[in-house]
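Down below is the structure, laid out as structure tokens.
Partial view: only certain chains, each at its native spot in the assembly.
Note that the chains are named A and B in the order they appear, and that numbering of residues resets to 1 at the start of each chain.
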Amino acid sequence: METVIRKRIEILVDTPLVRRVTDAIDRAEITGWSVLPVTSGSGRDGRWREERVMGTDKSLVLSIASAEKAEVLVDALAPLLTSHGLLLTMWNVEVIRGERF
Amino acid sequence: MEVSAFAPFASPVILFFLLGLLASALRSDLAIPEAIAKGMSLYLMAAIGLKGGVAVAKSGVNAEVAAALLAGLTFSFLIPVLAYAVLRGFAKLDQTNAGAVAAHYGSVSVVTFVTANELLGASGLVVAGFMVAVLAVMETPAILSGLMLARRGQNGEGQSRGELLREVFLNASVVLLLGSFAIGLIAGPKGYSEVQPLFESGFKGVLCLFLLDMGLIAARRLIDARALNLRLVILAIAFPLFNGLLGVMVGNLIGLDVATAAALGVLCASASYIAVPAAMRLALPQADPGIYLTMSLSITFPFNILIGISLFGEFSVWLSAH
């Protein structure tokens, strides 16, 4: 089956901030996104675990987009990335039904 | 009633909290699924809201209620200012972190309030139902105070201010507390009786399991803490002590009964670890949760549960007798 190359963008973000990230994705006119739960983690600010009760847990926002739209998104997220310490990774993937993105 | 009636360490509620602290300290893998913990916290808020609303439906509203609400609002706005000054001067925190910590101490902890209700109740001190409304109104003003202090002289992100206000005033616990309070008011004792088996009989048991979880989390966070220093630890005990005693006195002055004045003290003494941390992650991401969450959750919360509540209770008893 034919595949096309798209960017896969994954952003690790505090759950209360998810909305701002997905709003940025919508504004970049990317067709969609999905959110995955994250259980625990550790970084410069120390460890966290099972803190959904406190609302300080994190989520992983994942979105597939064309390289151009991905760039638009990254630029739009840039201020949030630095101010709120988000973690953004991005790589090329083969996609089936790629005409949607 | 006698002071010796306070025997928190024989109460299962407190014992489960201690079990949690101990299990975490021993690094046991005991853990409550977060969905269950979240569910229990929603249950506790709905139950306390309902109960308060029904109590007010019975008692009606009077000047005492207004005075308590006003006192609560004022405390929530002003405690952060005081706390901020001390955090800057004594603990040498920077502006952002001082503002963030200050917001936590002005706001309140629902579970501390609920536990106080149970412990005081077990000693025959029944807290007035309207204090649930006071609890709800004290949650958010402190967030605004703390943010203003943290951002003084800085350029805020203008566009998100409105959004922040909405998030703060419509955060889950405020909506659920006030919502079930209103439901209790409307449904009244008759409507409440239908749901009483779930919300009243089960209450204390659920509180036990929730405090078990809080004990686990509080101790784990303390063990992993890196950012605290001695001065911050001192403040995390001094703040609840000072605010709590002050709250009891003011409660006594404005004419609240013994139990209700003690509960006002508990509200002032308690520090938020649910609504405020989430708001700070949004509005003050540079502030370090290793400071504010560890202080409020791992030191102040256990202090209040294990010592503060009884202390404020006894102080209120003593005060009303003099």
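Keep in mind that, in the parts below, a residue touches a chain if its C-beta (ideal position, glycine included) is under 8 Å from a C-beta of that chain, and two chains touch if they have at least 3 such contacts.
Computed from a predicted structure; not experimentally measured.
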Composition by chain label (entire complex, not just displayed copies): A x3, B x3
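The rule is short, and it goes like this: only the chains that are shown with their structure count from here on.
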Residue numbers on chain A that touch chain B, as the complex places them: 14, 16-17, 45-57, 83-85
Interface residues, chain B side, partner chain A - complex: 31, 33-35, 37-38, 41, 167, 213, 217, 220, 224-227, 273-275, 277-279, 281-282, 285-286, 288-290, 293, 297
